[in-house]
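With one protein chain withheld, the remaining protein chains of the complex are depicted in position.
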Amino acid sequence: MGIPINVKVNGQSYSKEVEPRLLLVHFLRDVLALTGTHVGCDTSSCGACTIHIDGEAAKSCTILAVQVDGAEITTVEGLSPADGSDLHPIQEGFKEEHGLQCGFCTPGMMMASLDLLKRNPNPTESEIRHALEGNYCRCTGYHNIVKSIQHAAKNMGKEVAHG
Amino acid sequence: MGNYIGKSVKRVEDKRFLTGKGRYTDDIVLPGMLHMQIVRSSYAHARVNRIDTSAAKAHADVVAVYTGADIHTDGNIIGVPCGWQVNFKNGDTMKEPPHPLLVKDKVRHMGDAVAIVIAETKEAAKDAAELVVVDYEPLPSVTDVGKAAAAGAPLVHDDVPDNLCFDWELGDKAKTDAAMETAHHITKLDFVNQRVIPNAIEPRAAIGSYDATNDKYTLYTTSQNPHLTRLLLCAFVLGIPEHKVRVVAPDVGGGFGSKIFHYSEEALVIWASNKLQRPIKWNSERSEAFLTDAHGRDHKTSAEMGFDAEGNIVGLRINTLANLGAYLSTFAPAVPTYLHGTLLQGLYTTPAIHIDLKAVFTHTTAVDAYRGAGRPEATFLLERMIDLSAIEMGMDPVELRKKNFIPAFDGVEQEGYITQVALQYDSGDYHPVLDRAVEMVGYEQFRKEQAEARANGRYLGIGFSTYIEACGIAPSAVVGALGARAGLYESAQVRVQPTGSVSVYTGSHSHGQGHETTFAQVVADKLGIPLESVDIIHGDSDAVAFGMGTYGSRSLAVGGSAIMKSIDKVLEKGAKIAAHKLEAAEDDIEYSDGQWTVKGTDKSIGFGDIALTAYVPHDYPANLEPGMDFSSFYDPANFTYPFGAHIAVVEVDPDTGKVDLKRFIAVDDVGNVINPMIVDGQIHGGLAQGIGQALFEGAIYDEEGQLMNGSYMDYTMPRADDLPSFEIDRTVTPCPHNPLGVKGAGEAGCIGSTPAVVNAVVDALAPFGVRDVQMPMTPERVWRAMHNGNGNGKA
Partner (left out) sequence: MIPNNFEYHRPANVQEALGMLSQYGDEAKLLAGGHSLIPTLKLRLNDPGHLIDIGHLKDLRYIRQEGSEIAIGANSTHSDVAFHALIEEHFPVMAQAGRLIGDVQVRNRGTIGGSIAHADPAADWPATLLATDAKIVIMGQGGSRSVAATDFFKGLYYTAVNEGEIVTEIRIPVPPAGSSSAYMKFMQPASRFAIVGCAVMLPGGSTDDPRVAFNGVSSAPFRDTGVEAALKGKVADKANIEAAAAHAANGQSVMSDHFASEDYRTHLAKVYARKTLYAATS
């Protein structure tokens, strides 16, 4: 039996009926076809499914779609215009510093990074490494991910400074 | 020319990944697609007496339930094949028991597939799979390779005595025994190179689709190796002609070896898509991935390294047991043999080497190539032995290595180095990498700091590792003689479009390596055209003529060389057309910066004009075909041999045994470098995986054959805060036998790093009398080592 939910995803409102057991990540991927959010594990560990709920990073594999009724969600697809023009500074950072290889962990990694930069716009290397404790990357050894976030922090700081 | 090669060009492929537009197998939805769930064994070894599928079949939305009896009576389906044959010492062929798609009689490891449930939704497939009732009769099992090789062990396959798949040796036994007989000092160590689980973050997935009107199948799969998968699937599993199957490996979320192999799930979705005339998707859950992705390593070794009185290595004698798991995965027999035994020369002039190896079946998941594949095991062995030898002989580990290094040779002026174990190294200059790494770490200063720290009850350690690997896999004739059932060349097609842009079709497959950028850099430079005018197409057997895929650090060395061959053909034909257009002799024409020019004149014609002429051949050389589209196959003349020196600096907390990796220095020589940014990234990632094996990772099986740490809650992989930023540099010794002079960088980090970390921990614990710590060096293991050393917990 479907439960009606209303959610705003990447600025667009949706009213859908969902099975109670439907996980948010499957709602995003299978119902809304937003496949940028990935599933890498079944224990809430890998962070590939990280999205923002009302501006805070969350693992969409550990949330039922019914729980986000009334919430605002941002996925990787919501970071920049659909044509990929005008990349968000975090996307720019990952590109410039080669913070991704296979790209599978990347959306979750960026969404977790943004949560950090919101709380701490100028993090140290150790703060960055600690903030990524909920996200696994198997390709980069994290070295360039750290640099990517530093790169983004610098540019986001500039944006704020220029108002 | 020269605008792109050697520059850190930002990756062309990034935009789609950064915006969530990557297209991975699980992102693909086909009309009418069904979902497959696999019923897997929770026993390591059990007789399957009866499978009751009636409740599952009756479940809402279930379309079909199949068991081994259904599949293996359909046609002549035996199972997934092995791609490499190794013979026993006495010449007998290895034991090659069938690897069924679904078991019929017995399960042989936890996770072995028993039945498949196919339903309209993944929810229904999952729910119904729980309703399949299997009557198992548990049997005794064995997971440890040593126990499996011992007399009286439970048998994995009834017709494989002693669980012995094959025994094998390499090197001169008599010479080695004689050398050890007269050695001044012999270092001995028994150790385990533990089983690790690859864990690409994208779990495997496959979609099978059958188009009855054209009698054509499409397989979307998470593969590093789509063409080989097609070959094995068609010719060896299902008996379908290859032209009737298209295999697509779209964006793939990491592989590290585990996605090279042809897996039974690929055959199952294709087989069932025909039965049901609907597309079928299977997507592995992580817990399933732990049980079914081929694992890596798992060697048990006794090693002896002999020295003369001056510290020269005189002999190396090895006995290894290699765990193959329950079934032979695609390349499994090659890994402990031709990718391991052949690397035991390392960087040293050891004059006598012998390895005796037994490859053994156990009730565990199949073991196959994992990043480095055999070469990390060989490097670990050599580098632990030489470090331990330095301790035992009271020598400095750097000096002992340098004393034994093979002198420099470029492979052009000087011959390649012929080893005691069947290889000829291409080119090498080993002192500079170690010298540079020692300089970067500040070795002398470190020893002072270490002494001061020890006086204050702090335990710092430094560990070295110098390695060589055999990459650019591989000369087909050589590997064929060694048992490979496939050639290991690569193909490339360079299609110049009429308006001068270029599409390149490569048999290599990128799953993170950045081929769309690196290959484009090569093509753009060689043709003198903008990078934006080049597109790299890979991973689709309908688009790409053929391919042997990406693994063994082979893409640029073999795939890149194939592209170079096609580029040569383009330029050769271009010169003919240009000569005609410029009314000059072909010998008087030269090509540079996208222009064919008559030497010594300002008469020239651009690449785009020549391309157009080739497709609109109105004013055209006689007897020349129109078009400009060239395929090439490149079969390398030799392996390539990257090498390097890695140094780890650690601090051990004496209270807890926890190892803090403080610094990691890597100086690698991977030959010429096309994109330094990408090569650095490959090194970083390899380091993390190698360090992961040293400190964190390792499969744990209990007595009943249950995998005890088959989830991310229990299997530890390095996180960002477990690692430092890496300090890396490189030297460049070009490969003399391929056109780009490249050697390969994908595995280097993973090969060199593991023993460096272990050596560093052993060095840190020297005051406790510790000479070895079993990997993964968990805090408890390190703590115990401190308390079991002759210091009994006291430094």
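Lettered A and B in written order, each chain numbered from 1.
Please note the rule applied: contacts are C-beta pairs under 8 Å (C-beta built on N, C-alpha and C of every residue); 3 or more make two chains touch, one makes a residue touch a chain.
These numbers were taken from a predicted model, which means no experiment stands behind them.
Visitor: Touching the left-out chain: which of A:32, A:116 or A:152?
Guide: Looking across A:32, A:116 or A:152, the contact with the absent chain belongs to A:116.
Visitor: Among B:52, B:96, B:123 or B:535, which one is in touch with the chain left out?
Guide: The missing chain is touched by B:123.
Visitor: Touching the absent chain in the whole complex: find that residue among B:290, B:327 or B:696.
Guide: B:696
Visitor: Need a quick check: the contact residues on chain B for the chain that isn't drawn.
Guide: Residues of chain B in touch with the missing chain: 122-123, 126-127, 130, 285-287, 655-656, 658, 696, 700, 708-709, 712-717, 722, 778-780, 783-784.
Visitor: Since one chain isn't shown, list which residues of chain A touch it in the complete complex.
Guide: Here the touching residues of chain A are 1, 3, 19-21, 23, 26, 39, 42-45, 47, 50, 53, 56-59, 61-64, 66-67, 69-70, 112, 115-116, 131, 133-135.
In this section, only the chains that are shown with their structure count from here on.
Visitor: Could you give the separation in Å between the centres of chain A and chain B, each centre being the mean of its C-alpha atoms?
Guide: Centre separation, chain A to chain B: 30 Å.
Visitor: So in the complex, which bits of chain A are touching chain B?
Guide: Against chain B, the touching part of chain A is residues 19, 21, 29, 33-43, 45-46, 48, 75-77, 79-80, 82, 84, 87, 91, 94-96, 98, 100-107, 110, 125-126, 128-130, 132-133, 135-146.
Visitor: Touching residues of chain B toward chain A in the complex: what are they?
Guide: Residues in contact with chain A: 8, 10-11, 13-24, 26-27, 29, 123, 199-203, 251-254, 256, 285-287, 511-514, 677-678, 680-681, 684-689, 711-713, 717-721, 723, 725-726, 749.
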